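For this view, one protein chain was removed and the others were kept in their places.
Coming up: subunit A.
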Amino acid sequence: MNLPPQPVTRVLVVEDDAAIRRFVRQALEDAGYQVSEAEGLRRGLIEAASRKPDLLVLDLGLPDGDGIDFIRDLRGWSALPVIVLSARVGDDDKIAALDAGADDYLVKPFSVGELMARVRAALRRRTAGGNSVSVLEFGACSLDLAARRLLRAGEPVHLTPVEYRLLAALAAHPGQVLTQRQLLLAVWGPNSVEHAHYLRIYMGHLRRKLESDPARPQHLLTETGIGYRFVTVAES
């Protein structure tokens, strides 16, 4: 069992369904987190401001307001990680939430294991966010952000400028889902946010250079219909 770091980590759960709130709370408390709850956005905002949680789990389908506006407001004064829960079929709300500043998402119904994995990843990012690492190690590769250099099994790998920019954009938020729009904006600029085929082509190049099996990537993961996620450690 993975013991949570000291001092106590606080998680705020904003969800209108009591049964879901109950099992999420149970799971988080079992993992040693301190949990506070809110039924709606108004209450959630007060809790978030007063209890200063380390992580927010937010349901998007709340009866008293738009969760995406809530995230936008929150991002005005807080950088706390947000994991959204979505029951809707379409991807639009998830993308909108991620674009608004959410860090990760889960589609209902989800399993407890999934939830806990995402929570751990988000908290890890939060603790790592403070001290900026200049060298990222993943698989056989090591990316030196200061020297703008990539080694694979000790050998330098040649990356074109665009490939490097794309990798750097992903590596800047390890474990976090980045939407197509965010990546296109970061790498190609505001005029290219509709050009998804750039991403497909360069992601293919990067995988061929970094992954042992480009068709089954371990680090440059696809979030189908939404975007990509860079992970340093292959999940189970």
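Following the convention adopted for this analysis, contacts are C-beta pairs under 8 Å (C-beta built on N, C-alpha and C of every residue); 3 or more make two chains touch, one makes a residue touch a chain; residues count from 1.
The rule is short, and it goes like this: contacts and distances are computed from a predicted model.
Asks: Name the absent chain by its UniProt protein name; which of "histidine kinase", "Glutathione import ATP-binding protein GsiA", "PepSY-associated transmembrane protein" or "ATP synthase epsilon chain" is it?
Replies: Options "histidine kinase", "Glutathione import ATP-binding protein GsiA", "PepSY-associated transmembrane protein" or "ATP synthase epsilon chain" narrow down to "histidine kinase" for the missing chain.
Asks: For subunit A, enumerate the residues touching the unshown chain of the complex.
Replies: Listed in rising order, the touching residues are 17, 19-20, 22-24, 26-27, 30, 61, 87-89, 91, 108-113, 115, 148, 158-164, 195-198, 200-204, 214-217, 221-225.
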